[in-house]
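The complex appears here without one of its protein chains, the remainder shown in place.
By letter and in written order, the chains are A, B and C; residue numbering begins at 1 in each of them.
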Amino acid sequence: MIIVMSANASREQIDNVEKKLSSLGFRTHPIFGDVKTVIGAIGDRRLLDTHSISTMPGVENLVPIMKPYKLAGRELKQVPTIVKVGNAEIGGEKIAVMAGPCAIENEASYIETAKRVKEAGANILRGGAFKPRTSPYDFQGLEEDGLKIMASAREVTGLKLVTEVVDTRDVDLVASYADIIQIGARNMQNFRLLKEVGMHKKPVLLKRGLSATIEEWLMAAEYIIAEGNPDIILCERGIRTFETATRNTIDMSAIPVVKELSHLPIVVDPSHATGSWKYVSALSKGAIATGADGLIIEVHLEPNCALCDGPQSLRPSKFAQLMEELKKVSAAVGRQI
Amino acid sequence: MIIVMSANASREQIDNVEKKLSSLGFRTHPIFGDVKTVIGAIGDRRLLDTHSISTMPGVENLVPIMKPYKLAGRELKQVPTIVKVGNAEIGGEKIAVMAGPCAIENEASYIETAKRVKEAGANILRGGAFKPRTSPYDFQGLEEDGLKIMASAREVTGLKLVTEVVDTRDVDLVASYADIIQIGARNMQNFRLLKEVGMHKKPVLLKRGLSATIEEWLMAAEYIIAEGNPDIILCERGIRTFETATRNTIDMSAIPVVKELSHLPIVVDPSHATGSWKYVSALSKGAIATGADGLIIEVHLEPNCALCDGPQSLRPSKFAQLMEELKKVSAAVGRQI
Amino acid sequence: MIIVMSANASREQIDNVEKKLSSLGFRTHPIFGDVKTVIGAIGDRRLLDTHSISTMPGVENLVPIMKPYKLAGRELKQVPTIVKVGNAEIGGEKIAVMAGPCAIENEASYIETAKRVKEAGANILRGGAFKPRTSPYDFQGLEEDGLKIMASAREVTGLKLVTEVVDTRDVDLVASYADIIQIGARNMQNFRLLKEVGMHKKPVLLKRGLSATIEEWLMAAEYIIAEGNPDIILCERGIRTFETATRNTIDMSAIPVVKELSHLPIVVDPSHATGSWKYVSALSKGAIATGADGLIIEVHLEPNCALCDGPQSLRPSKFAQLMEELKKVSAAVGRQI
Partner (left out) sequence: MIIVMSANASREQIDNVEKKLSSLGFRTHPIFGDVKTVIGAIGDRRLLDTHSISTMPGVENLVPIMKPYKLAGRELKQVPTIVKVGNAEIGGEKIAVMAGPCAIENEASYIETAKRVKEAGANILRGGAFKPRTSPYDFQGLEEDGLKIMASAREVTGLKLVTEVVDTRDVDLVASYADIIQIGARNMQNFRLLKEVGMHKKPVLLKRGLSATIEEWLMAAEYIIAEGNPDIILCERGIRTFETATRNTIDMSAIPVVKELSHLPIVVDPSHATGSWKYVSALSKGAIATGADGLIIEVHLEPNCALCDGPQSLRPSKFAQLMEELKKVSAAVGRQI
């Protein structure tokens, strides 16, 4: 950690900061510049309450040198994490494709959709039984009945299931049905929920919050790993910017940045990111070519009858066509689907 | 609701949209422009799944005419809501000032702080017993022990208490101690938590999410009111933008915008918005002059020993001085403190 | 255009708006809803000063139905524009790759770089003679001497040239050397400069402003086309968001959105968008797979000696390797490079 002293800090103030750091177990190295003094402090920043330093008289600011995450970072674990779910592997050479409707509406249509996405080549089945909705008047999901329908679809198709949990009180229930537990964007910093899923053994799909930096996203992953669950799949699903032509702005650069900073796999959700099925195919291909480990795509038998997020869902036929195109793009970047 | 048809929509597509709307109980009024046709649809949008329309062939987009919130909006309730907490009234002529440390650390210092902020003129005492922290390695609060300390401070000073709840499982516990339950920025769209506090009778301080639009914020209030709890105090605490000179960007325009759209009172949190005590006084005065109904300010006996958010806390003496300045500014805009 | 009247607008206010619209040559169609009235107005919005309506008593807001751009939009011209520059075609089946250093530093290294990028397969040579720099103390470019060096490189390699103009007074000069005139991100709304390049016959590479919406970007293109120059190449180069892991956030969704709204070709600049050579290869492949018509990439013989933007430049060998990878990705999406 580097402590930058202000231009008019007194010698006494500099000494006080050094003393304080020493008393906390840090070794210090002051560098006296022409205008300002900086102090290098060697030790474990996580053991330190940085505020006790940053508010001392004469201190201008603190510059961290080490990343705040440890278990989620590349510095300690360089080998990529591969999350195994049934036969699928996320983070290895193969591309994973999770597909299905946004919300589960009824058994017949859900199982039909499951069959269609499997036929087209999807590895994992998605579906929402608990839906966080901006309006209290919108459909909030079938809850446990939805989970039961998902289980039937798994039985019929053999596809593993990913579904969201929104309340700490439901984690046991959801974990008893799901193969991958999803933490939605709005709950990325619901730390209690993160801890709760960290105490289960099921892989977690961790969506990036709408206004979360990549560092905060990795810190959310750190919460889960710190509880003992290392099987995390990061999911980029668009960030909030000033642009309104798409619902959110997909941050494609997050793919190589995450690959550099972390060992965790990353998938992309072009359906929620754009809010429009018209852009899903283009961005799915783009995500794979950029290096994503997988995709999560909304597919609905009849998008204009969907109870939720219809406009962003592909029809099964369109999805099947996209899967064909994705095979070519995957091959072009040395991967398979 | 207005349905805009694309320039090349066929007459049949226009007819189909009209038929669909009629079948859903809407009255329709098509307007045939020189290039595009638009269809006016009269009825209760909340009864309609808009996606079933927006994905029909030939539909370009939908333009809502009515606001999505109803109970939180001015359209149905024009009289301002005044939330009463002990002797304090939030939303009336008097300005409410909530003050105290970010986290509760120990009884002695907390009670001392409580006395000092009361002396300076604060109406309500703040303090965090459950702390949402970006890092799993940071101090997470004293939990129920913290609430007990808060209760002692209330006994000693007579100040009413505002404190945050972060988990649906803790709402009963927090409600049994707090006079105002706080929903933090990161939980503004934790809809289960909103519903839970909606089922209690305690006033709710609802912080704006870091990337929440004012409309989404009012929709979050709608969740709480829809469960039966109308006593909501909105709290602007900065939004996330590209600017890094302050931790977040305080959205001062939200004050007059909220006053126009909603009957709910609004307070401002300059401590969390800026992340620096140096800017708190200026923005506190600015918020009151802009029309805010109150402030929530961090005060700590020794900011450079604080376990959390020290750099943004004022010392009691600085806070007392600010209160004197705020009296003048309040009077200048026809209010009292 | 739709005029939404406020819930408490009087019948007289509604009549006044209708009268005003009629006097301006619009046909009007009021729709009386249960709470609000809306008025459909048919006519050419561009002939109307919308403010004269939006500020009338009782008017809540105006909803435009037609896009504000006309010449840049798909509504009037559905066939894609293909910009021809020497043998290269931008916007057709082939992918264009523009490459070269950020700034021109000296003739020998520039010509060497030009040869290397040509060998690797680039179609067009980039280079900056006039550099807009955030700091007045940074290198501002060699100006006309730089243009002369570029011309020599064209002579040697046959590659056509793209270079930036930053001042209306220099447009004639730059146009006399360049094959494509670049308008930088900071000048996207320098309307005088847009008009000036609109009066020349050289193709224009129009970079998106850091905080420009796609609509504003197309309006900037409209300025150029309206002056008589239809040969515009849009260039996505990242927008400003809260994320700081990359210099800007590349808006990959802009590719399919632009393709839907406009007939103009779009290329991507991953070097400026990310600010780091480490992310350039991944995002170049991603851009092509998403549907971009080309790329503009910084290449420097020795990035750590570059006078400008060294960290985002690829070495020629790395660029040559990327070109090989891009050939595969282009083929996978049915295009050639």
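Here, contacts are C-beta pairs under 8 Å (C-beta built on N, C-alpha and C of every residue); 3 or more make two chains touch, one makes a residue touch a chain.
Only a predicted model underlies this, so the values are computations on that prediction, with no experimental measurement involved.
Asker: Which listed residue, C:Gly43, C:Gly121 or C:Pro311, touches the chain dropped from view?
Answerer: Going through C:Gly43, C:Gly121 or C:Pro311 one by one, C:Pro311 is the residue touching the chain not shown.
Asker: Give the residue, chosen from A:Ile2, A:Leu24 or A:Leu301, that touches the chain omitted from the document.
Answerer: A:Ile2
Asker: Just name the one of B:Val17, B:Met150, B:Ile224 or B:Ile239 that touches the chain not displayed here.
Answerer: B:Ile239
Asker: Contacts of chain C with the missing chain: which residues?
Answerer: Output for chain C: 46, 49, 51-56, 68, 132-137, 139-140, 166-169, 186-187, 189-192, 195, 209-211, 216, 219, 222-223, 226, 240, 303-311.
Asker: Using the touch rule from the top, list residues of chain B that touch the missing partner.
Answerer: 211, 213-215, 239, 241-246, 249-257, 260-261, 273-274, 278-279, 282-283, 285-291, 325, 328-329, 331-333
Asker: Going by the touch rule given at the top, which residues of chain A touch the chain that is not shown?
Answerer: Where chain A meets the chain not shown: residues 2, 4, 7, 29, 31-36, 38, 40, 42-43, 63, 65-66, 75, 240-242, 244.
The rule we apply is simple: only the chains that are shown with their structure count from here on.
Asker: Report the chain whose CA-based centre is farthest from the CA-based centre of chain A.
Answerer: C
Asker: Measuring from the mean C-alpha position of chain A to the mean C-alpha position of chain B, what distance in angstrom results?
Answerer: Each chain's C-alpha centroid was found; their separation is 26 Å.
Asker: CA centre of chain A versus CA centre of chain C: separation in Å?
Answerer: 31
Asker: Would you please write down the residue numbers of chain A that are in contact with two or more other chains?
Answerer: Answer for chain A, listing residues that touch two or more other chains: 211.
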